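Before any comments, here is the structure.
With one protein chain withheld, the remaining protein chains of the complex are depicted in position.
And now, chain A:
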Amino acid sequence: MTRYGKMVPEGTCDLLFKECESLREVQNRMTELFKTRGFNEVITPSFEFYDVFTGKANAIPQEMMYKLIDSKGRIIALRPDNTMPVMRVAATKLKGFQPPLRLFYNQNVFRINPSLSGRKDEIPQCGIELLGLRGIKADLEVIATAIDTLKCVTGEFRIEIGHIGYFKAIIDGLKCSDEEKEQIRLYIESKNYAALTDILKENDNKSGYALNELPRLFGGEEVLDRAIEIAPNEAALDTIKYLRSIYDALCKMGYKDKVLIDLGLVQQIDYYTGVIFRGYIQNSGDYVLSGGRYDCLAESFGAEMAATGFGVNTEAIARCVNLNQKNNNPDVIIYYDAKNAKAAFEHMETLTSSGLICEMSGFDSIEETRNYAKIRGISRIDIVSVEKNSVSIQSEYLQ
């Protein structure tokens, strides 16, 4: 039998020392930001009933979920997403609370990726949910918080915003089957201009024309002008007007060079119901932040609740940005005889309370302690001794 006791499964990894610090630093900065804006933390179970993740509006492909069977034969899934469990909590336990609810989470999700793809199956995420609020103020708050979330770890980022309503309003005007509509959506999502033109050949009307333009509608303000020009109906026009007011507000806040428009953002159309956005940072080939409005999601949990929020892949960010980290190498190692433990630990407390990092020597001889300190690069050894009830401390400095 092959034994795998010395390795980790594909898609997982150990994070050591600097890697941990970097991740924790990213998480701390983000969660501190969330807290200062009135968001409260929730922690949900690492595994939940499979049904939580398979609602109509929020189906996660079953091949992406790690599954278990509980003692009663029911299917359990390792949390593949954070929004749905948080929504479950909001729709059940927090039902009587005065809305709006401002919630945040900081916990891992688990997803099965194709083998050897180099993707992580366990992904640390943090994010916010603003529940029970409709309208532009809620959307603005969430997008501005998304911008500030990336800003607190790097200056090199972009946020793109779109509105799923534009696509929905246009495709509704098209006479074709649901399968064709899905194919059109896929071509727009992957910016496959050639195939899109091809499939729309027979729709020689304003809607067909607008859909064909959709994947090219990304960039700055000019995109909104163009989108208004080609909008085939009132509903489409309204979504652009709404998007423009958000864009204008963000520009006034000073984010003009950080915000892009992309009307080709048409992923998960059963899930999103309004604005939709993603964030990118330098050195990461994939988006690191994604969010939007999903007002229908609560229905899966038997409640009615407007909802908007976003999630951030903190591990990808920790890998891509270089945050100033303090050096956590011990400043002092304390050598003592076990019978003098009280004096030694008191000395340690004095040093640590002055801000030094102290390690207690576990060795039986001062030579071993010196040797170890040299290898670890600890420059000071404090030797604690007690004679006739008087404590003496002798410091040695290594070069």
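Rule of thumb we're sticking to: a contact is a pair of C-beta atoms (placed from the backbone, for glycine too) under 8 Å apart; a residue touches a chain by one contact, two chains touch by 3 or more; residues count from 1.
Assume contacts and distances are computed from a predicted model.
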item	value
Protein name, per the UniProt record, of whichever chain is missing from view ("Aspartate carbamoyltransferase", "ATP phosphoribosyltransferase", "Carbon-monoxide dehydrogenase medium subunit" or "Cytochrome c")	"ATP phosphoribosyltransferase"
Contact partner of the left-out chain, one of A:190, A:205, A:245 or A:392	A:190
Chain not shown: contacting residue from A:94, A:210 or A:260	A:260
Candidate in contact with the missing chain, chosen from A:134, A:158, A:319 or A:380	A:158
Touch with the omitted chain, as defined above, among A:53, A:280, A:301 or A:335	A:280
Residues belonging to chain A that touch the chain removed from view	114, 117-118, 158, 160, 190-195, 215, 218-219, 260, 262, 280, 282-287
